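Shown here: the complex without one of its protein chains, the others still in place.
Chain nomenclature is as follows: A, B and C, assigned in order of appearance, with residue numbering initiated at 1 for each chain independently.
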Amino acid sequence: MNKTLPTLQDAVAGITDGATIMIGGFGGSGAPIEMVHALIDRFLQTGAPKNLTVVNNNAGNGHVGLAAMIEQGMVAKLICSFPRSADPRVFTERYLAGKIELELVPQGTLAERIRAGGAGIPAFYTPASFGTELAEGKPVEEFDGRSYVRERWLKADFALVKAHLGDTMGNLTFNKAARNFNPLMCMAATTTIVQVSQVVEPGTIDPEHVVTPGIFVQAVVEVANPAQEEDLNRANAHYPEVAA
Amino acid sequence: MNKTLPTLQDAVAGITDGATIMIGGFGGSGAPIEMVHALIDRFLQTGAPKNLTVVNNNAGNGHVGLAAMIEQGMVAKLICSFPRSADPRVFTERYLAGKIELELVPQGTLAERIRAGGAGIPAFYTPASFGTELAEGKPVEEFDGRSYVRERWLKADFALVKAHLGDTMGNLTFNKAARNFNPLMCMAATTTIVQVSQVVEPGTIDPEHVVTPGIFVQAVVEVANPAQEEDLNRANAHYPEVAA
Amino acid sequence: MSAKLSATQIAWRAAQEIADDAYVNLGIGLPEMVARFQPPGRQAIFHTENGILGFGEAPPAGEEDWDLINAGKKAVTLLPGTAFFHHADSFAMVRGGHLDMAILGAFEVAENGDLANWSTGPKGVPAVGGAMDLVHGAKQVVVITEHTTKDGKPKLVKRCSLPLTGVGCVTRVYTSLAVIDIQGGRFILREKLAAMSLEELQAVTGAELGVHGTVADLVVPEL
Partner (left out) sequence: MSAKLSATQIAWRAAQEIADDAYVNLGIGLPEMVARFQPPGRQAIFHTENGILGFGEAPPAGEEDWDLINAGKKAVTLLPGTAFFHHADSFAMVRGGHLDMAILGAFEVAENGDLANWSTGPKGVPAVGGAMDLVHGAKQVVVITEHTTKDGKPKLVKRCSLPLTGVGCVTRVYTSLAVIDIQGGRFILREKLAAMSLEELQAVTGAELGVHGTVADLVVPEL
């Protein structure tokens, strides 16, 4: 078994127009920026993929990563909890102009919906959003005297995930709080593609320390020294690069 | 912060008559035998606790651990998935005599109900048991053309759990497949009491390798060389010891 | 070859259908045996409900680690790439459709795909384990079983008489006499022992055996 792919181009080659894509990360931490940029490259060269639905906690920051994808017009709909950041202008402008759809989901509900998608739980009840406008149209039920809102699972065609170590069987570890949504998204997508800082042989990761078992991963690609979105934004980077 | 207790007697001192107790383990692996035996000691000395509801995957094996608790008549009801073992006679005889109540739950549903209890999810839908007698009386609903059964969370007053390392803040690791239900039960009980093979200082366990964060743990007690139920049963052990 | 396959031979036959790199859960008992008979060059990754993916075969007697066991509580070993996880993650793999195949035993299998394998009725102690989750989770649910009960009654039936494990979940059955698919609510015979006529096989089967195209000989080595 060898799930590794040689290049980022190979990793994103199968993503189709209209797909639902989960993109890992919380802000920049755990965001697979290089893979997202490879997807932008493909779009600029071929016009595909476009009309995407993206699931992410946020809506991008500055002009790199997810923000750059939105800026290129690849994203038709965003499912997220917090479309604000230090520099959210790319999303904000398109949203206020009616050019991108937003489904706002409380953060814990977003995480649980993704886990439910991965765990074969089609619906669950949560107290979050009860009595608020984010619960409008959703079934409500009382259990033990408290009211709860019913939420549906969330699945995706693809998950683009950033991990730390990945072995050739797809077993993964993550770096600190860059874990966040990444292990959940691995579970919830038909095809999970992971950029790792280092590909290692099976057995290198202690079986006790595997965070995402390989069964949830379809492809692994090495990006040896991944950029941090925060550093790119502090340097006022744009993707693709713009003339100064 | 120091959650350690000096003795097993201290660890089980607060468990009350009629309590619901989750006991970790899958068969003998991960079963907190020494803590269960301390609870039996207390019952033999004081007559309490009795009339307990126990949640465990199984129903004990031989005459040690959970089987010994059942043999002493401490358990009024068992919630489990698989009340069979190499030597299930203690449970079987009491069950067939109508002396112990059984709630049989599919294993994945049992795990998910416990996780739901810990995660504040009062109910969820699962395909497991649909169309079977274990779904009788439970709400059924169709999602995306498939039928699912609604299941409720499972919580407990106490969880008795076995871990490998535990720091004084309650952060835990487990040993191999002895992990099983233990991390879930830590989440789902009001009071989680953990026997660990070794108590260590905070910082000893790499934050990346913590399986159960301390927030889910109320008390930690060291049992340096815990017995394996399988070894005890191969030696035909009884608890308390019986004259040969 | 004797008049029917041994349990070991049934396990061997089922093992030939497991793809290389497939994620597979083997039920307690007879299905556990399947792991031994993977064809050369193929290596499935075995899952056990109690929280291991990618374990290896049993250790020599005396070298067991009782914290390293399978769902049948038998000792197993580590392989490179093994992972441990808790029960909720384990059943997320099952229920979430991540397993390619589950191989289960059966009391009865019906032509509509219903499976009964957990309870012989109100007498005795019921025990379900993970079977009700496995039948709804794995991409392919396969049964291996004797073709008939010890007293000669069909285990492949029109409708199950015993309490169900799952509804319409089984797609293939490997028995001591035949290999049978379940399609469109019918048994479709794929392979049978050469020494047995279709009529003889039908006589010990509780529902009609359809035939689509050729029926191959069920050929299994002596084991």
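As a working rule, a residue touches a chain if its C-beta (ideal position, glycine included) is under 8 Å from a C-beta of that chain, and two chains touch if they have at least 3 such contacts.
What you see is a predicted model; the values in this text were computed from it and never measured.
Novice: Touch partners of the unshown chain, restricted to the chains that are shown, please.
Specialist: Looking at the entire complex, the absent chain's contacts are A, B.
Novice: Could you tell me which of B:E142, B:E208 or B:D231 touches the chain that is not displayed?
Specialist: Touching the chain that is not displayed is residue B:E208.
Novice: Pick out which of A:A111, A:V196 or A:I215 touches the chain that's been left out of the picture.
Specialist: A:A111
Novice: Just name the one of A:T46, A:T132 or A:N236 that touches the chain not displayed here.
Specialist: Reading the full complex, the residue touching the unseen chain is A:T132.
Novice: In the complete complex, which positions of chain B touch the hidden chain?
Specialist: Residue positions of chain B that touch the missing chain: 1, 115, 117-121, 167, 169, 171, 187, 201-203, 207-208, 210, 213-216.
Novice: Which positions on chain A touch the chain that was left off?
Specialist: 26-30, 57, 81-86, 88, 91-92, 95-96, 102, 104-112, 114-115, 126-134, 174-184, 211, 228-231
Please note the rule applied: only the chains that are shown with their structure count from here on.
Novice: Considering only which chains touch which, how would you classify the arrangement: line, ring, star, complete or other?
Specialist: Here the contact pattern is complete, since every chain touches every other one.
Novice: Measuring between Cα centroids, what's the chain most distant from chain C?
Specialist: A
Novice: Please compute the C-alpha centroid of chain A, do the same for chain B, then give the distance between them in whole Å.
Specialist: 36
Novice: Rounded to the nearest whole Å, what is the centre-to-centre distance of chain B and chain C, using the mean of the C-alpha atoms as each centre?
Specialist: From the centre of chain B to the centre of chain C is 30 Å.
Novice: Mind pulling the chain B residues that touch 2 or more other chains?
Specialist: 112, 126-127, 174, 176
Novice: Specify, in ascending order, the residues of chain C that touch 2 or more different other chains.
Specialist: 84-85, 88, 91, 94-95, 136-137
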